[in-house]
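The structure is given below, and queries will be raised subsequently.
One protein chain is absent from this view; the other protein chains keep their places.
Just so it is clear, A, B and C label the chains in written order, and each chain counts residues from 1 on its own.
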């Protein structure tokens, strides 16, 4: 029975009706949760239907909690370890499980604590990502996942270089603009806001340099921002190409073997 | 005679004079319609030449209506189905036909209705896309179409992930900024406006975070916006490369067959 | 002597001293002209050194005029045609010659005419592009030129689709926002300013939608703007890859011919 429950909760096989029902019920419940978070943000709606919202929240949290414990119970099927406790821990500290826990925990923590953790409810949104694993878009989802995984190391280096550039640009800009605009560039951390808004080419216009040196520096930083867009794009592009190349290779090599060499022909 | 009319209305063969005349008359009429919509938006021009605009609109709608019915009449040549009615329905519910209908319908619906549907006239603009099918740019148009079709599934997944990111970022930003700027972030739907303006790196500057936490979050969202540009660009780039590779393959394989193996050499 | 003058004015061979002197003199003169245009834009400098600026302008125009007539004279060497007049006309109506003429013509047209054509002097800037043809960056310049030429047709289609999208978005936005912001969206042409600023993700913030429908529409248009960046990037990326592939092919095929097949191996 345990392995049957596990089967139902995992990705549905094409004809497993209970599993499909489970999947779509959960998708519906998550969607309704997202809708409820959005609607509750309208203060007029919240006042009028407060009772309804709290009942729905109660029902949702109960279901999600049951699901969470069922997943701990069946964790030894997903994460086979020496003991059941190790399996449960392997599950609990997996990325998805932490997010799941965070999204239901705020309900159980007494609301008397000064920090309002209900904001964590929005994490339920991330569960929507799992919807993509069901159905026709799973191949695309897997492809994008593989490309990002393949490019991970290059993207991290790009992010690190961006971070250094951010620090350097913010420091220089602070020294140049602080004497003239002490309210806009009060310290290096605050001037990092300007830098990130410029490097990403968002440019709200709430902060911008007004000195000549600041404008020259700002122009150079904006041009470097173009590079910040170009580098990850190049990395991701080549990642996609490499994936397509590998797919072509594996489909073509089967039939195209030179009878002379006994080696595949034309696969690079 | 029916198949002759169909021939004339479809894409012109290189020397079919009546068909070419039909194509270019329609292109001219559509262009004049677009011009008329633009000119009518100038209130001074509209007042002065109101009579002229309404006559031109009448003439245009009559021509477009005749064309629409002729297309229904000849639909069994384009969409061969069991009965004529099925062919007509296949045409009527095709994307292009719906747009055509929407662009002439407002004229027939009494203007007394409260909603002014004349805005739908601008849909006539989309007919301009068909111009590209005629003439020297048809190959490029077809290439871009094939690339977008090939990348469709990946782009939809990107759009879905963007949509989740949009919801998540808007919710977080609402919880962080609402207490300080209740007029700028009144609810999650309103704060989605900020998120989309930031993720697409437009950055009007009408709404921006002012709290420290909001700025940190905003910076991270803006950086993720770079990824939002990088992903579709990478997908489309690899789509173009794949198309070019396929074209090269089909042109080179003909002559390059190894006389030993009888298999194509060097096509990957 | 005529062909010697032609040789000197054309791209310098590596050791042709007079030709190199000619090239670098012209580059220096153009650079000084650009500097003069920039300096003259400072009203204080213009007043103080007005005399100096007009003498320098006189000298420059005389030199450029002599060069222009020398090029007409030697045009039959560059554009061999049946008669000298045809050669001269072929030169005069070439893109570069038209720009050259436009950049010196304003001097000769009496300044009494109401329109101040001196703005055309800035066209001398475009002559700087020719500098890239000299020296070590000529290969890169040629590569970028070939890529843009190869992608020309695809880029034109992208531009045309962008133009249609611009018209469609501007019309819809005019109908949605005009009743609420008649000063910001007075007509379709004016609302095209908003559309282009949004589609290119510049986003100054001088105009932005304030109605809910306008914001929804604006968000969709901003997302389409991402596509507007992704499409040309993909086209240009694949253009660069194709150029590199062709270069690799031509360098590798020479040595790698299978002695069995007599055909190149492994070039795709």
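A few points about this structure:
Note that a contact is a pair of C-beta atoms (placed from the backbone, for glycine too) under 8 Å apart; a residue touches a chain by one contact, two chains touch by 3 or more.
Keep in mind it's a predicted model, so treat the numbers as computed, not measured.
Among A:36, A:87, A:140 or A:158, only A:158 touches the chain left out of the display. Interface note: of C:19, C:60 or C:201, the residue touching the hidden chain in the full complex is C:201. The chain not shown here is touched by just one of C:5, C:20, C:77 or C:125, and that residue is C:125. As for the chain not pictured, it touches subunit C at residues 34, 37-38, 41-43, 119, 122, 125-126, 128-129, 132, 136-137, 139-141, 143-144, 147, 162, 192-193, 196-197, 200-206, 228-229, 232-233, 235-237, 239-241, 244-245, 248-249, 252, 256, 258-260, 265-268.
Looking at subunit A, the residues touching the absent chain are 153-154, 156-158, 160-161, 164, 167-168, 171-172, 174-175, 178, 186-189, 198, 201-205, 208, 215, 219, 222-223, 225-227, 229-231, 233-235, 237-238, 241-242, 258, 260-261, 263-268. Although one chain is not displayed, subunit B still touches it through residues 201-205, 233, 237, 260, 266, 268.
The rule is short, and it goes like this: only the chains that are shown with their structure count from here on.
Chain centres here are Cα means. That of subunit A falls 29 Å from that of subunit B. Subunit A and subunit C have Cα centroids lying 42 Å from one another. The set of subunit C residues touching two or more other chains comprises 201-205, 233, 237, 260, 266, 268.
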